[in-house]
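A single protein chain has been omitted; all remaining protein chains appear in their positions.
Letters A, B, C and D mark the chains as written, and numbering starts fresh at 1 in each.
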Amino acid sequence: MTDDMEGLWSVGTAQYFLTTVLLMVGLYGIVARQHLLRKLMAMNILQVAVIVFFIALSAKSGATVPVVIEDGLEINVASYVNPLPHALMLTAIVVSVSTTGVALALLIRIRRRYGTLSETMLLAKLRE
Amino acid sequence: MSAHLPVLVVMVPLLAAVVVPLLGRRSPGAAHAVTLTALGFALAASGLLLSAVVTGGVWRYELAGWAPPWGIEYVLDPLSAGMMVLVSFLALATSIYAWSYLSASDPQRIGIFDSLYLLLVTGLLGIVATGDLFNLYVFLEISAIAAYALLSTGGERATVATFRYLLIGTVAASCYLLGVGFLYALTGTLNMADLTARLADVGESPAKAAGVSLIVIGLAIKAALFPFHGWQPDVYTYAPPPVTGFVAAVMTKVSAYAIFRVLYFTLGGEPAAGSALVFLGWAGVIAIVAGSWLALSQTDIRRMLAYSSVSQMGYIFFGFSLGSPIALVGALFHVLNHAVVKGCLFLVAGGVGWRTGVSSVAGFVGMGRRLPLSMLAFAVAAVSLVGLPPTAGFFSKWYLLLGAFEAEAWIGVGAVVVSTGLSAVYFFRIFERAFVVADDRLSSAQSNDLPVGMLGPALVLAAIVLLLGLFQQPLITHVLQRALPVAVS
Amino acid sequence: MIPTLDPLAVVFLTLMIICAISVLAVRDLLTSVTIFGTFSFFSATYFAILGAVDVAFTEAAVGAAITAVFFVTAIFRTDRGAD
Amino acid sequence: MFRLSLVPLVVLGALLMTAAGGLPPVGDPESPAATHVSPRYISRGPEETGATNLVTGVLADYRSYDTLGETAVICAAGLACWLILGARWREDGGAQ
Partner (left out) sequence: MKLAFGSPALDAASRLMTPFMLMFGAYVVVHGHDSPGGGFQGGVIIAACIILVRLVRGRAGGWMLAPERALAFACAGLGIFIGVGLLGPIFGGNFLDYSALPLLLEAPKARAAGSMAIEIGVAVTVTGVLSLIFDALVEARDDG
């Protein structure tokens, strides 16, 4: 590993660690928060964390956005970031907004019937 | 067009799903006819595919005309084609049942219901057919979202149960996606076959192990394997009967299939896959006993069946972990057997609740007289689940036990024996009430069986259980043994 | 020599984590959603820094606008109750 | 109970961090992801798909089948919301 690779390494791995922290925050929210709407926000955070992870995989030092500008020339692979994870993550974003929409619809029904969205109160009402 | 059969099997239901909601507003009958036609087509086409791949070998189909690993491919071998037949057959059977159920209670929503049903089937077929890890995720989500909507229609308690399932299911899908991300970072590919080749060159590392375990955990949650089964009993108990009949029968099996596909085909020979299988085996053994034990203490019939599903998934994963040809044949046969059996049991249990309002085990007194044919189907399926000859369940357990003896997995053998005993107890509890106990008040009750549309599918499934048992030998030699990964057989 | 990645990425990732924690910690749900919108906006910026303009665009439109509006609507339909 | 559930969470986080340390660093131009499948998308994408935006090229052409699935997911979400909330809300139609 060369010297300038060292610098890359530090910025590079720090992002994985921070992504993991983000993932854990989301997971913690789903497990520990009481209000169902907040659980849902935590779920969104979790999904964003996964998206961040994929986008981090697509990065290339010294490369630019994947829109080709040079015309007719030989395209240099090293000068554009990897477009595949971007395409995948667009799909993942769509999935996350769809899931959120369905979940909110369910929450409105739950609230209408049980009058609460707090997990403990809901469990108490279900036990009756 | 027959060259495009692999993709048409998945696309025809999807196309029908687009048409049906628009049609359903004017004429629910026409909408349901389209649904049945599409599912019938899927069944016929997957049957053709199965016969083609059994004789002609693996069939690969490049979607959008791009060669893998750049494009996405469908890979059909006897295993996936067989699963497609299973999925589309149960979809057709439960869809016929759904018509009788819905047209009586909620004709307004048939179009929308059928459309989501078709989307669910499309998702499951896509998972089975695909040879690409990310494409599997997309279809996993199609099936999941359609399932959330369908499961939540069973009333208010179902809504709460479904919301929990939605959270857990999304965590599972995110786990899976993260695992795919790890493997992608290590190999740069998403195609399963390409991944196999590239991963062999990557040295052992925690990253590889993490990728494999995340994928396995994600799919195991979806498959409701023992420590991850928390979402399942509530969902199965409160969902509407036709949906439970299909979801309980097929959805968890498709996740189990995906684990099998990933661990044996894509990651075959990887040490990480080996350790994942050991974990799954132990989880399976615990599930076999714990599921049966919990089922025994339930008073609600559908909840009892749900816990029994936990136990049966344990058998399947126990078989997977043994890894010998005979155990794998047993596990795959058990996938087949349990899908048909559980579909039948849930359809009858739901039908009984629909007709008589009875949902508790205690309420089954005299049911054998009131709903004789339904209870006959129930009995046949239950006998198969317990594992008595000549039903399919006997043979699948027999092969599993042979595999366990061969591997000298005595704890597993013990678990299977204990669980068989327990399941015999909890089903004979019902048989006793339904057929033996004489209830004076009910002795004069007329036989008032389910309508043909609901009874028919249940009886057909029961008949299939018997046929699977009778024709197990040709089925195993011609299909199941060819479905095994090359390295094993 | 390979130029190193922009350290700004790490800064924005840290901001995202702070926002995520606040989303879960704040008592009022509406405030929580507002912070969630900020979170999405920071994540969009992070994606843009790493060169994923399409994803950044989508995340900004979906996370900060559509999802936030859905959440606000749902909160108005249900309750702003504290956790 | 919640405190207890934190333990597996922290363990999982630590394991993931260890595992992530073994991945190629972010931005590494020699990583497998940057050298295996994606070079073709970049070098030949514009001439093969006619899209200079490489992401669109991948999304709408090389992996268009994923996009089909994605569209089906959205469609399913719309149908799902209709099924979950629709029954009540159609009764009074456009009145209000």
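We adopt the following convention: contacts are C-beta pairs under 8 Å (C-beta built on N, C-alpha and C of every residue); 3 or more make two chains touch, one makes a residue touch a chain.
Just so you know, these numbers come straight off a predicted model, no measurement behind them.
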Among the displayed chains, the hidden one touches A, B, C, D
Listed in rising order, the chain A residues that touch the chain left out are 65, 67, 90, 94, 97-98, 101, 104-105, 108-109, 112-113
Absent chain, residues of chain B that touch it: 1, 3-4, 7-8, 11, 14-15, 18-19, 21-22, 25, 61-65
If the hidden chain were put back, which residues of chain D would touch it? 46-53, 55-57, 59-61, 64-65, 67-68, 70-72, 74-75, 77-79, 81-82, 84-86, 88-90, 92, 94, 96
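Here is the rule we use: only the chains that are shown with their structure count from here on.
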Note: chain D sits from chain B at a C-alpha centroid distance in Å of 25
Go ahead and note the Å separation of the Cα centroids belonging to chain B and chain C. 38
Note: chain D sits from chain A at a C-alpha centroid distance in Å of 9
If I count partner chains per residue in chain A, which residues reach a count of at least 2? 8, 11-12, 15, 19, 21, 23, 27-28, 40, 56-63, 66-67, 84-86, 88, 90-91, 94-95, 97-99, 101-102, 106-109
Multi-chain contacts in chain B, i.e. residues touching at least two other chains, fall at 134, 138, 141, 145, 148-149, 152, 159, 184-185, 190
Which of the residues in chain D come into contact with chain B in the complex? 15-16, 18-24, 31-38, 40-41, 61-66, 69-70, 72-73, 75-77, 79-80, 82-84, 86-87
Touching residues of chain A toward chain B in the complex: what are they? 23, 27, 30, 36, 39-40, 43, 46-47, 50, 53-54, 57, 84-85, 88, 91-92, 95, 98-99, 102-103, 106-107, 109-110, 113-114, 122, 126
The answer for chain D against chain A in the complex is residues 2, 5-6, 9-10, 12-13, 16-17, 20-21, 23, 25-29, 31, 33-34, 37-39, 41-46, 52-55, 57-59, 63, 66-67, 69-70, 73-74, 76-77, 80-81, 84-85
